[in-house]
Each structure stands twice: as C-alpha cells, then as structure tokens.
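Apart from one protein chain that is not included, each protein chain of the complex appears where it belongs.
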Amino acid sequence: MSDQSSHNPKTASEIASHVEEPSQAELHTHRRNAFAGLGWARDNLFSNIPNTILTVLSVALLVWAAPPLLDWMLLKATFLNEDPAACREAGGACWSFVTVKHRFILFGLYPYDEHWRPLLAMALFIAALAISCDSRFWNMRIVYVWGLVLPVCGILMWGGWLGLTFVPNDKWGGLPLTLILATLGIVLAFPLAVLLALGRRSDMPAIRAICVGYIETVRGVPLVSVLFMASIMFPLFLPEGLTIDKLLRAQLGIMLFTAAYLAEAVRGGLQALPKGQYEAADALGLGYWQKTRLIILPQALRLVIPPIVNQFISCFKDTSLVIIIGLYDLLTTAKTALADPSWRAFYVESYVFAAFIYFLFCYFMSRYSQYLERRLNAGLRR
Amino acid sequence: MSQPAPKTPWWNDRANRAILYQVAVVGLVVLAGWYLISNTLANLAARNIATGFGFLVREAGFAIGESPIAFDPADSYAKAILVGLLNTIVVAVLGVILSTLIGTIVGVARLSGNWLVSRLATVYVETMRNIPVLLQLLFWYALITEGLPEPGDAFKPIEGVFLSNRGLKFPTPDWSGLEWLVLAALALGVILAFLLSRWARLRQAATGQTFPSIRIGLALTLALPLLCWLLIGAPTAFDRPQLDGFDFSGGHSVSPEFVALLTGLTLYTASFIAEIVRSGILAVAPGQTEAALALGLKRGQVLRLVVMPQALRVIIPPLTSQYLNLTKNSSLAVAIGYPDLVSVSNTTINQTGQAIEGVAILMAVYLIVSLAISAFMNWYDKKTALVGR
Partner (left out) sequence: MKRLSLWAILAAVTSVGLAAPAFAGTTFDAVKARGSLNCGVHTGLAGFGAPDDKGEWAGLDVDVCRAVASAMFGDAKKVKYVPLTTQQRFTALQSGEIDMLSRNTTVTSQRDTELGMNFGPFNFYDGQGFLISKKLAKVKSAKDLKGATICVLPGTTTELNLTDYFRANKMNFKPVVIEKQDELAAAFFAGRCDAITSDSSQLASIRSAQAPKPEDYILLPELISKEPFAPAVRHGDDQWFDLVKWSVYAMMEAEEKGVTSANIDSLKGGSDPTIKRLLGETPGLGKALGVNEDWAYQIVKQVGNYGESFDRNVGANSKLKLPRGLNALWNQGGLMYAPPVR
C-alpha cells in the first residue's frame, strides 16, 4: 500500500489518515506531538482521569495476555522437528505440523508431484488480481489481462496439454479452490446481479415481483442451506442421465447466493445516480437497453466497486462453508490434515495457519476497498 | 411516451410491449420451475424414494442435548425441529443484544482520543472481521473445552456458581413456586417506565417542561419487583448446583457449545457493528455538536438528544443486515454441536433420508425468521426517520 501511494501525495495522506486516526484534525495534533515522547503520552494516554484509567486497563490486558501467547507461539514452539512426540514434550505450538502438512493444506488432493502447477496458477491469479486493483487498468486492458491469465490458469490446473498430465477438477483443493470458488462466484454472479437489480427497479410489476422475490428469498436464508440444496437437490432437478460436477454445483450455489447480495449493491449504485442522468437519456430518445448500457451502467458500476470488493471479501470467507458439502477448500484441507492419527492433537496450529491465510487476503482486500471508497468519495466531493 | 402515430404497430407500443415482456419472463420462470419440479418427481419415482411430510409425526428416536422446552426421544420429528428453532432463536436474540453492546463500545473506542484504546479497538476489529466465522467458532469451542477444568475441579468465582468444561452452572431462585410474581412485577415495571417516558416526551413537546423520566423509570423497574419479593415473605432459598455423579445437578446450566457459539457470533458480528457505529457517529456533522453545546446542552444530552438520533438513521439499515447475518450465521452451530435448527434438521434428514423435505423446512423457517427481523427493523427505522421534509 505504501509503495503505491508514495507517488501520489493526496492518496498517501488519505491512507495515513485512515491508518492513524479517522479524523484529519486529530491527525495533526497527533503528528505535532509524535516526537515529543512524554508530551505525546500525556495528550494521548493520560489527558484526564477516565483516560488514565482506560490506559491502565489496556496495559493490564496486554501484560496479562501477551506473555503466555508469545510463549506458546514462539518461545516454546517446535518448528522443524518432524516428530509429533517432540511437539508434545516442548509444550508450545507445534508449527512442525504446518511444516509437514503445508503442501496438503495448500493444495489438497492435487497430485503431489504437480504442485508447482497450482502454485504458478495462483501466483498468476494473484498478480492479475493486484493489477486489477490499479485504476489505470480499468478499461479494455483489464479484459486482456484476465483473458490471458484465466486460460493459462485453466491449462495449468487441468493440464492434458503441452505435456502436462490431466488433473480432473475433483482433485483440486486447498487455497486454489478457495480462490476459484470466490472469484468465479463473484464474476459469474455479476451479470445475473445486474439483471436482478435492473429488474427490481423496473416499472413492470411482474418482473419487479420476480426479482424482489428472488433477492429477498436468497438473502433470507443461510448459505449453508443453499449449499445443502445445491449438493443434495441439484442432482434431482436434472433429467435422468445428466449429472453436474460437485465443484460446479457448489460454484452454482455460491453464485446464486452471491448474485442476490450483489444485486442489492448494484441497485444502490443505480439509485445513487442523479435522476437527471435518466431524464437526459430519455430526452435523447434512447431506448431502455441503450440508455442502460451507454449511460446508466457505466456510471452506476463505478460507484459500486467498493461494495463489490466487500462482497468479494465475504464471498472469500464464506467459501469456507463448502466444508459441509465435502469440497476440499482451505478450511477442509486444514481439517483433513488432522485426520492423520499422529498429528490429530494439533488442531489449534492447523486452524491458526488457515486463519492466517484467510486474514492476509481479507485484510489487504478490505484495506483496498476502504482506500477506493475514500478515493471515490473524494472524487465526488470535488 | 407512446405516440399516437397511426403507423406504430401494436408491438411497438410501450404499454403493450411491457405486457409482452412480462408475459415472456413469467412464462420462462414458470417453465423453468415446472421443468425442475417434473424432473425431481420423475427422479424420485424412478428410484422409489418416499416423499411427503409424513415423517414429521414419526418418533424421532434421538436425544437433544439442550432445549428450552422438554424433549424426549419418543417425541416426534416435528417437535425436534421446533426445539432446534427455539435454540436458534435463543442464540440469535442473545447474540443480537450482546453484539450491539460490544459493537457500540468498540465503535466508540475506535474514535477515542486515547491512543492505546483506539489502537486496541482497531486491532480487534481488523482481526475479527477478516477471519471466517466458522474458523472462529471452532477455535472458541476448542478453547473452552480444553482450557476449563473438569466438573470435580470447577472454578467457583462466586459461591454457588461453577465454571467447568461442562459449562456454566449457577443457582436459580427457589421460592416455593412464586418466582413468577417477581418476574411479573419486573415486567410491569418495565412497561410502566416505558409509558412514563412517552408521557414525559409528549409533555415536553407540548409544554417544554422536562421530567426526569429515566431516573424515575429505573426506580419503578427496581422497586416493583423488590416490593413484590418482600410481599411474598422475602424468601432467600436457592436451587444450587451440586456435584452429583458425573455432573452438576440443580440450578441452571449453560453448555460450552452455547457459550462458544454465542461468543464466536457475538465477537464476529460486533466487529462489523463497531464499524457501522463509528461511521454513523462520524456521519453526524461536527457543527451539530457545536451548535448543541452552544445552546447550553450538557455533553450527555448532546450525545443522547442530538448526535445519537441522527447517527441512528445512518446506523440502522446496515445494522439490520448485521442482525440478519448473525441469525443466519448461527446455522454454523452444526460444526460445534449446538443443537440449532440446522443441526437438528441435518440429523432428521440423515435419519429419515427425506432430504428435500428437510431442506425445504429449513429454508422456509429461516425465511420467516429473517422476514420477521426485517419487518421489525423497518418499523424501527421508520420510527426514527426524519419526519416531514
């Protein structure tokens, strides 16, 4: 983040204002006193009696919690010893569990010798994601980037070409699967979400009713039940002789679920557009689809980028629920790694490892969405 | 828009076209629905799978760990599902209350002038909301079952209260069946206090006179039950938990599963509510506070009468979706063994093989609960909305 902002002073101060304090005024007081050690402490920690009490309580909390945590995580922890018994003796965290199992947790059932393929695919994917975050690419270039990256990822994951052995998608797992489910969940949901949002704002009562019905029904039920339905009932919906892949079923379930939430975000963008835009488009004599495609959507979608990023974050976290329908996503592999009898006792380490990965992704994405939001707001105020 | 030009064919007429579109879309949806249903029926028939809700009246045959109402394995599946629903509601209601409290405190703490406090609050928010809630639930459950002692060595923070890996046990009043009188008095006190505050507000609006409604209301709420308790002879008997065989008996107990679920859901949701509260407060223009102070209102009054009512309008819509999320996330209870609606439906589906019916019931019940919450919050939102303009 700091690299990105260094050549853009305005952005930098905005980021700083978020990182440090929410209000600009407080930021300045803060900066002025930052080097005056004691004075700073007096202003920020001991300015009055309630403040002092709060500070003392917070310090007490840190003193109580930090040493045992540090002890467990680092000082008494075992890192490389591949013998579970050594871990039990040491009494701290058993990070050697992660050392031994990280490849399974990260890649699941993917053939062991081919792990470089999902690794490379993931690297490409994350790079493409990073590029998409730069607003300079928000034009046709982003389409080219993804148009190149997605097929390459597909070839890497599936193989069966260029001398790569074929790996069916029921062997995919771990972090790549989580990323695929979340990204495709959003991307595939997007067109449906736009249609639903337009339908909900349509002046045709029947279409509005269908869209409202769909959106509110899906938003009213937990993802668990949608996934249940996808995994148990989809096969029964199809005519005899057709089955859908388990992964695709979960993907469809996530897509249908996400579409309803995304539709509400898009609707927010549609509503935020000044009425004049609609009226001007009408005055130009544009038809509904022309108006929507040329005037409304390009403006509305720009407004809803931050909520879409937020939706992506929750979609990313929600993919962990596919554990209940037996897909090998990151959380499932973290748990399945524990099925090995000799390592069963170290579930905390396994969860912490998975939590750390989830945190990394979500934290940076949420930072990005906050940054975007501020930038868009600043743009609007100007 | 439609121009009465004679050459416009009927299908280019806007009104006609709208009808055409709608008929087409509705037709498509109905067709798709019919296609799926007919496939399902054909599939079920082809494989001799029994359908229908007849299984609901059959004997469940499994026990449920905790329940607000009495449940016996000989009871029906329908009752088992009801127990699951009640368990879900209990956890959702408590979760909503607690996460609102914690979220508000953390949200305000993030705006605190105290550097350490605001930093701790930020760390809390960023950590909690960036880790999947399912993972957090598993973590809390492991912590509670691993970290607390067995019933024999239970912690005794207060006389009669026991904290062990079997959960929290605490005494309940045992006043020869008259406990309900005190509870009724408490309820009466709350209602009276509420009516009093309404009256005070109306009077203030009409005459400008203020009335210390909070203090008097609080006094009413406390005094009525106390009076009632004295009237029934000031009993002090308690039903105390006692170690008996494997576990404690007597008193009231809260299971570790419940505590883990409630803790996980509350802390996760609170981190989102904190952000909502923070942005709500920031959304109130600083001029409002300054103007109110200039009018001579006290700090507390400014917060209560000027800032909060305005902040609430920004806060309530996103808050509603957080409450809905919490309720829906309670379905993850299944992972740590709290017998909520999903857990019980799951077991039912598994024991009877009636997957479609089970999932249908599950979705319908959640839908009803969600719509009820939305309706309530919409009503509250309307109530706090600006009048006029």
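Labels for the chains are A and B, by order of writing; each one numbers its residues from 1.
Definition applied: a contact is a pair of C-beta atoms (placed from the backbone, for glycine too) under 8 Å apart; a residue touches a chain by one contact, two chains touch by 3 or more.
What you are looking at is a predicted structure, and each value in this text was computed from that prediction instead of being measured.
The residue touching the chain not shown here, chosen from B:129, B:166 or B:328, is B:166.
Screening A:95, A:125, A:146 or A:228 against the full complex identifies A:228 as the residue touching the chain left out. In the complete assembly, the contact with the undisplayed chain comes from B:351, out of B:172, B:301 or B:351.
Listed by residue number, the positions of chain A touching the unshown chain are 88, 100-101, 103-104, 107-112, 168, 170-171, 173, 188, 191-192, 194-195, 228, 231-233, 235-236, 240-248, 289, 293, 324-326, 328, 332, 335-336, 338-342, 344-345, 347. In the full complex, chain B contacts the hidden chain through residues 43, 47-50, 61-65, 73-74, 138, 141-142, 145-146, 149-150, 165-166, 244-247, 249, 256-257, 334-337, 339, 343, 346-347, 349-351, 353, 355.
Following the convention adopted for this analysis, only the chains that are shown with their structure count from here on.
Centre to centre, using the average C-alpha position, chain A and chain B are separated by 25 Å. Within the complex formed with chain A, the chain B residues making contact are 1, 18, 21-23, 25-26, 29, 36, 39-40, 42-44, 46, 110-118, 120, 126-127, 129-135, 138-139, 142, 278, 282, 324, 328-329, 331-332, 334-335, 342, 349, 355-356, 359, 362-363, 366-367, 370-371, 374.
Looking at the complex, you find that chain A touches chain B at residues 21-23, 26, 30, 44-45, 47, 51, 54-55, 58-59, 61, 203-207, 210, 216-217, 219-225, 228-229, 232-233, 235-240, 282, 313, 317-318, 320-321, 323-324, 331, 347-348, 351, 354-355, 358-359, 362-363, 366.
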